[in-house]
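As you look at this complex, bear in mind that one protein chain is not there, while each of the others sits in place.
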Amino acid sequence: MTVCVQTEDFDTGREIASLTKNNTNIGAVVTFTGTVRGHAEGGAITSMTLEHYPGMTETELQRIEAEAVARWPLDATRIIHRYGELAPGDNIVLVITASAHRKAAFEAAEFLMDYLKTRAPFWKKETPAELSSEQGAGHWVDAGDADDSALERWKR
Amino acid sequence: MTVCVQTEDFDTGREIASLTKNNTNIGAVVTFTGTVRGHAEGGAITSMTLEHYPGMTETELQRIEAEAVARWPLDATRIIHRYGELAPGDNIVLVITASAHRKAAFEAAEFLMDYLKTRAPFWKKETPAELSSEQGAGHWVDAGDADDSALERWKR
Amino acid sequence: MTTADPKPVKLLYFAWVREKIGKPSEEIALPATVKTVAETIAWLQARGPEYADAFSRPQVIRTAINQTHVKADATIAGAREIAFFPPVTGG
Partner (left out) sequence: MTTADPKPVKLLYFAWVREKIGKPSEEIALPATVKTVAETIAWLQARGPEYADAFSRPQVIRTAINQTHVKADATIAGAREIAFFPPVTGG
């Protein structure tokens, strides 16, 4: 049960291995990896910069993780979220859930992603190809309405 | 879009990397890894042997994959299923789905697993610890009713 | 027009069906009166005690014809390969 907020990349295979090692109660591991897409609504982008709220980010990720652990029988969870300037194809976020059974692992991973999208204090700025030479240029990505409605199904 | 039926282990990190390489349309990658649990209903087990139907297995996995590709906007998918004798903690199955958006990747991965459980011709025999010295000993794992009911939600 | 000689079909058995029958596969020429999966199972049940044991609960036996899942009322016309097995447990 660990969360990391970092600029460094992560290795999904290694994270799975370290999470599941020596735990033969685990029968199902689900991972979600979010990556930087090469195209935004306005066309090609050359980079995406993630800003976050140091301190609150870690606290909020731990809250989200604790909520998942309280709801599903999980043997292990892992959240890694990167910040700083990233290029298309780069990893942004990794969520791993491990459980005895697949339903819990799938649901908890989706829950974590839905909450992370709407609760973790990150903001994304995309730099379109034509503005790539200009320092600080770009536009902030709007939060999706779809993200808020995705939360509805977890209400109880 | 490839399926593999093999005795060899797989490396989830490497499979993700080869699947997503040079495709910056991908924004979401979901993996499911199924592993051998150390305990069954009757107690500790020392091994699990997977039997399958060579030829039909590959055909059926390709059908399941094609169905997922027809239903969701997927950029890439991968199914690897092992057979033969496996030990607790060993990998059994890997499913990877990659899409522009997380909802498609999650749904398709769950769909693939639900179908794989009920359509792919595999059978599992568990060897309990107390029978481990006896050749061919053990008991066949019953198909779960839960697996059939999991399919219901994909009906349309 | 005379009835053609029945063509041999390959039967495959998996998991405990295979164990009870004692072999993984065999070639059999089914009589022309056997036309469906259910009739094939009934015919096999009468073949000997090991078959009677393997097929004692036909409702739990699953069948594939030419490597495609079929139901008990499916015709076996055109079958080159018929497989009998317990419910699958992939994943």
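Should a chain be cited, it is by its letter among A, B and C, assigned in written order, with residues numbered from 1 in that chain.
The rule is simple: a residue touches a chain if its C-beta (ideal position, glycine included) is under 8 Å from a C-beta of that chain, and two chains touch if they have at least 3 such contacts.
Bear in mind that the values here come from a model prediction, so they are computed numbers and not experimental data.
Counting contacts over the entire complex, the absent chain touches A.
The chain omitted from view is touched by exactly one of A:51, A:85 or A:134, namely A:51.
When the omitted chain is restored, the residue from A:45, A:68, A:98 or A:116 that touches it is A:116. Within the entire complex, the positions of chain A that touch the omitted partner chain are 34, 51, 53, 55-56, 59-60, 81, 92-93, 113, 116-125, 136, 140-144, 147.
Note that only the chains that are shown with their structure count from here on.
With centres set at the average Cα position, the gap from chain B to chain C is 27 Å.
Centres computed as Cα averages put chain A at a distance of 24 Å from chain B. One inter-chain figure worth recording: chain A and chain C are separated by 50 Å, centre to centre, where each centre is the mean of the chain's CA atoms.
For chain A, residues touching at least two other chains, in rising order: 102. Residue positions of chain C touching 2 or more other chains: 91.
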